[in-house]
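Have a look at the structure below, then the notes.
One protein chain is absent from this view; the other protein chains keep their places.
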Amino acid sequence: MRRSGIITLLTDFGDRDPFVGVMRGVILSRFPEARIVDLVHQIPPQRVRAGAFWLERAHRWFPEGTVHVAVIDPGVGTERRIVGASADGHLFLAPDNGLLGPVLENSQKTRVVLLDLERLSALGIDPPSATFHGRDIFAPLAAEMAAQRLRLRALGPVIETDALVPSALPRPIEKKDRVEGEVVVVDRFGNLITNIPGENVGPKAAVEIRGKQIPLARTYGDVAAGAYLALVSSFDRLEIARAEGSAAEGLAATVGERVVVTSPVLRDAHS
Amino acid sequence: MRRSGIITLLTDFGDRDPFVGVMRGVILSRFPEARIVDLVHQIPPQRVRAGAFWLERAHRWFPEGTVHVAVIDPGVGTERRIVGASADGHLFLAPDNGLLGPVLENSQKTRVVLLDLERLSALGIDPPSATFHGRDIFAPLAAEMAAQRLRLRALGPVIETDALVPSALPRPIEKKDRVEGEVVVVDRFGNLITNIPGENVGPKAAVEIRGKQIPLARTYGDVAAGAYLALVSSFDRLEIARAEGSAAEGLAATVGERVVVTSPVLRDAHS
Partner (left out) sequence: MRRSGIITLLTDFGDRDPFVGVMRGVILSRFPEARIVDLVHQIPPQRVRAGAFWLERAHRWFPEGTVHVAVIDPGVGTERRIVGASADGHLFLAPDNGLLGPVLENSQKTRVVLLDLERLSALGIDPPSATFHGRDIFAPLAAEMAAQRLRLRALGPVIETDALVPSALPRPIEKKDRVEGEVVVVDRFGNLITNIPGENVGPKAAVEIRGKQIPLARTYGDVAAGAYLALVSSFDRLEIARAEGSAAEGLAATVGERVVVTSPVLRDAHS
């Protein structure tokens, strides 16, 4: 596997405390050349779903050999498991709570291992605290892996993907004449990002949310200020937006809101 | 032109989504040695004015050869143009919406080029999405320019500065006995930062906002807690502050509020 020297961090730690800064200190202590990138830390506390969505969509913009650390971890310190994975040349570390589901579902070549906590000491990692595994387990392992001093296989036994906690991200449902999905993220601009792939949204598609038909467009500036539009987002998912405004506010819609595409492009039943 | 290897990012993307993180991934994929600095990402959505102010004031604190990327871009994906510029040894990429106005007005040696989208493919850049040019156009161009593999002139034709959309930042008006400006930024501490240069504020100046005379001082600690003061800020602009408090809240003032300096130092009519 290539080495990029990059470690990305995705957490729900926010920025009002030095939690992320301390993880950087631990990483740099072990691997001074690491290039650490904050993917996002403002995932709402314990919203595994939003983290799972963005981890899968965002990691593809990094070079192969990058180590992606995802810590949304309400079960920290309990019996919940920690997993490492490789997927199409990228490496991942996360709690086993569904965070890695979309990455594994959408990658061709994957391997998953279960972290064996008994091996931590042999790997040169001190006994962890009960409440900050981001600092005590994830950061040092990521540093060692990014430095290519630690191989995925050394973390513990390989397990099957279907032995993991199921994906935190619901899949859209394809019916005969429609695709039913839901809003999975509301972004900073109030755009409603759904779990419906762009490939389902053909030029004849009709998009409905909260009983309202939303016309298709290509970009925000294509409609009048204040108008709603449905578009395939730059991350290739159906998005409902409002020009120069917030669709989330205007439609009083949030995560979990049902979205229906009629006259969709349905995927080949064989694919 | 020198190379600093530094790329600064100024956007209205905020931090609740991984948009900035993904731009970093794109930059590092092309130019692993890049030193990427977040200038600011919390410009309120689509407030080109605040971005234009800070881009001009802040970029001077970076070494020459730095590439500054500014993406406040309500027109993304429409016919709005993208421009590159050099100004006194710094390089800039931004949409043509007034963001670069203050930089160009306040620099001695400038050159502006219009990005020719037809050339992107020849420059090794994939066809962009309609809604995230920060990732698809600005980030890869900035990486190539910072790596000195791409010269400004290669982006497209040189154009005159006055062919650009006018500056988003209003200039203060100098009258016979006064300078009239306005609040252009409210900072984190509630300080009201105006567009009036420090050189207009002599020791005899009287400062008025919302019908209130504000006494001049040198720094916050020079007046009693709760008192208002006017000072020349560390970015050389007239600022109205409140000791141990928020002038914005106390005066119920925000961006656009008129500020008048009487008995100012007027600039030489020839300058």
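Should a chain be cited, it is by its letter among A and B, assigned in written order, with residues numbered from 1 in that chain.
Basically, contacts are C-beta pairs under 8 Å (C-beta built on N, C-alpha and C of every residue); 3 or more make two chains touch, one makes a residue touch a chain.
Remember, it's a predicted structure, so these values are computed and weren't measured experimentally.
Colleague: One chain is left out of this view; which of A:29, A:148 or A:254 touches it in the full complex?
Modeller: Hidden-chain contact among the options goes to A:29.
Colleague: Could you please point out the chain A residues that touch the chain left off the display?
Modeller: Against the missing chain, chain A presents residues 13-22, 24-26, 28-29, 32, 45-46, 74-78, 80, 129-132, 135-136.
Colleague: Quickly run down the residues of chain B that touch the omitted chain.
Modeller: 4-6, 8, 10, 15, 35, 37-42, 54, 57-58, 61-63, 66, 185, 187-189, 218-222, 231, 233-235, 244
Here is the rule we go by: only the chains that are shown with their structure count from here on.
Colleague: Using mean CA coordinates as chain centres, what's the gap between chain A and chain B in Å?
Modeller: About 32 Å separates the centre of chain A from that of chain B.
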